[in-house]
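Here is the structure we will look at.
All protein chains but one are shown in place.
Think of it as A and B in the order they're written, each chain with its own count starting at 1.
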Amino acid sequence: MNLIILIVILLAVAFLLRIDFIYFIVYICIGIYFISRWLVPYTIHHLQGSRKFNSHAFSGEAIDITMLWENKSRIPLPWLEINESIPPELRRDESTAWAIGLGSRQKRQLNYQVGTGRRGYYQIGPARLTSGDLFGLVRPSSGQLAPDYITVYPQIIPLVELGLPSRLPFGTIASYQRLFEDPARPAGVREYRSGDSQRQINWKASAHANQLFVRRYQPAISLETAILLDLNKDSYEKKDWRYHTEWAIVVAASLAVHLVNQRQPVGLISNGIDPLLRQEGEALVFDQESGRLLREGNETAAASGQIVPTLPPRSGRAHQMKLLETLARIESDSTIRLDQWAATACSPLSWGVTIMAITATGDEKTCQALHRLVRSGFNPILIAVEPDLQFGQTRERARQLGFRAYHVLRSANLDMWRQPQGSTT
Amino acid sequence: MVAMSSIQEFATQIINNVEQVIIGKREALQMLIVTLLCEGHVLLEDAPGTGKTMLARSLAASLGINFKRLQCTPDLLPNDVTGVSVFNMQTQSFNFIPGPAFSNILLADEINRATPRTQSALLEAMGEGQVTVDGVTRVLERPFFVMATQNPIEYEGTFPLPEAQLDRFFMKLSLGYLDPQSEGQMLLNLGREHPIEKLQAVVDGHQIPELARQVWEVHVDDTVRDYIVRIVFATRDNKDLILGASPRGSHALYRGSQAYAALNGRDYILPDDVKLLVPAVLQHRCLLHPESALRGTTVSKILDTILDEVPLDIGEF
Partner (left out) sequence: MTKLHMSNLARMDEQIDPDQLQSLSRQYRSGRPMRYVVLPLLMAIMLMALMVSLLAVIVEVSVDNRWFGTTFLLFFIALEGIYTTNWLNHPRQLPLDRAAYRAAELLLLIILVLIANQFIFGQGIPEREMLLEYLRAPQILFLNWHFLIMVLLAAIIWRMAIHLSQIFTKLQISEFELRYHSLPLAQRKARAEDQPIQISRSELVDDFLRFWLIGGLLLVVATGISTLGQQSVEKFMAPLASGRTNLEPRLLSALLLYFIIGLWLLSQARLMHVHARWLLNSINTDEDARRKWQRTSLVILAFVVLVATFLPIGSTSALSQIINVVLFWALAIAYFIILLLVLPFAMLLAFFSGKGIEEVTPPPPLEPNFMQPPLENSASQLGETLAMVLSSGFWTVLIIILILALLFYFRERGLDGLGPVRNLRLGERILAWLREFWSRLHGQVRSLQDTLLLLRESENSDEEAQAGRPRWRFLRVSNLSPRDQLRYFYLSTIRRAADKGVKREAADTPNEYAEDLKQSWPEAKEGLDNLTQAFLMARYSDKDISAEDLPPVKGTWKEVRRELNQKPAPTEDHVANEEEG
């Protein structure tokens, strides 16, 4: 305001003293003001930005992100300040703010790296843009580049390190029921019967025996696998539930990757929460401390409809990505107990599917639930992730009920077990 | 140049004829003709109902050569492809009944549903141009052009072709869905009689071997040859690929560029021809690292990056 008063006084004095030349100065100042006023918003409006990066990464990797900026207008942009927001969990010790100039139609590439720590769904950006004139006469203009998202997959551990046998029963196994025959497994010949296809005739054998013979094949059925991941936090120990549920997710992800790499169909059923599923129109809420996507609201999981939908067993890379993306985002909460939910959740699955139930412990109710799955024609396997001194009993109980049980602990837990007890579980 | 104009005319006549049935797929048609002129085979990966069968039939009709369709199922046997010797009890001798491989254009639908044994039988016929049944080798008539189709990975498939076998296909294409305008035009064209019924031969398909020989005369400048080699080597050096393109891939790119140039009436290759063909010729020959796939990288993106990075020497003064 003081400056404006000074300017007014200056002009008044100049007019008063009949200094006509002051008009020239006034033109210059007004010209610069209006150029400043018009130039920057115009060029910011014609600015195009985008990010190029791999939107998925494994925990512990570095992600290279490239921001591409293009000034689409014919007017150069003298300076542009770009401040990229990076979630705390992904931040590295380098600045993600730049000040660049963009000439007319110029493109510019800015590279930086983020690190990945914990699994999750993170927001990169938005990138806040600020630009102003060269004389400080107008307020700076601002803009924004919309955020993008990065999925950090959970840690993947080889099955051997998990303590699980590498030959779990997946894939094609011999079936007792002669529902399907595998043409890749010939099993001799038999006499031709009316109704047999001519294509099945073994002409060499027929010529030799002067009688028609058809080929026989071994019956087989291809088994699918479903991972039943229990993330109801009430199933876990109160003080360590975060730690153990994270471990459960790591085990589930490792199994999923192993199975898909073996070209086996695998699915995922869980009572955990997917924070990305939200009511339409609601904004995503990210944790202030780490930057991970949070589950929002205080409603029960069922009411908010955020329980992870079932991913039916499929094979292929694309499906594997879907599984890992879901496991990257999934969170535990007080939802529904496994024994109350397992039967319903597994009912859409085909007969004979192997169900890998990952949960805290193999308590009585859990074992009964898995036994019901056995009787429904499934092939359940219990994988317990919490330390349990009585796991031997659980294993025996499971054997009696018709399924197998494994105890998969974190190496830290194993060390803790080894030191005082002097024996492994 | 005289020979190239005849190739151009050959291609133009086929394309114009097929476009009476297949609308909005000019580029795919050009690629198919390039494959024909290189005496290769093509793999089509597409959703159901995108016109693969119709395309094969129209092509065969335009060329005036015979066409067979083979629906691959899990119970398909190798003999169902190559043919079988049937014992005639009256004459007490074996009579050979040729299989669908003995055709000029063979559409092997859903090849990923056939067992690996059956797939191998077909791939062997494609690679060698002959089949051996019961110890007797029979040469397949030229031209022999296989269009195999495969469902995309999202759809259920029992035996997807191993990556090593994919290399045998000259090109991998995807027709995709039509744009709204073309789809509207397609519906307009459908009358009481399907346009395919009215399609006549416009060229003699048996000329193809001769035309394929003429394609070799297309001039390839040293810098373009170097460019092809550098692109292929870049796929082998890329950290996201377990397997880059093989020498068969560079050969296919080289030949394909020659054929494409001839198709456009030129007797010399341009670097643009090479760039255009890279996705179709090299994509299925490169094997992506599983972890890179999980990070969202695709072979297509990698090839685009390679094409943006491999420098092209145009000379200087």
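Worth pointing out:
In the analysis below, a residue touches a chain if its C-beta (ideal position, glycine included) is under 8 Å from a C-beta of that chain, and two chains touch if they have at least 3 such contacts.
Quantities reported herein were computed from a predicted structural model and do not represent experimental measurements.
Of the candidate positions A:Gly60, A:Pro88 or A:Gly101, contact with the hidden chain is made by A:Gly101. Of the listed positions A:Tyr42, A:Trp79, A:Trp203 or A:Tyr243, the one in contact with the omitted chain in the full complex is A:Trp79. Remark: the residues of chain A touching the chain excluded from display are 2-3, 6-7, 9-10, 12-25, 27-29, 31-32, 35, 74, 76, 78-79, 81, 83, 92-95, 97-101, 103-113, 132, 134-136. Residues of chain B that touch the chain left out of view are 1, 219, 221, 223-224, 266-272, 275, 307-312, 314-317.
Basically, only the chains that are shown with their structure count from here on.
If you average the Cα atoms of chain A and of chain B, the two centres end up 36 Å apart. Chain B makes touch with chain A in their complex at residues 74-75, 77, 79-80, 84-87, 89, 94, 115-117, 153-154, 156, 290-291, 293-297. The touching residues of chain A, when paired with chain B in their complex, are 54-58, 153, 183-184, 199, 203, 206-207, 210, 261, 314, 316-321, 324.
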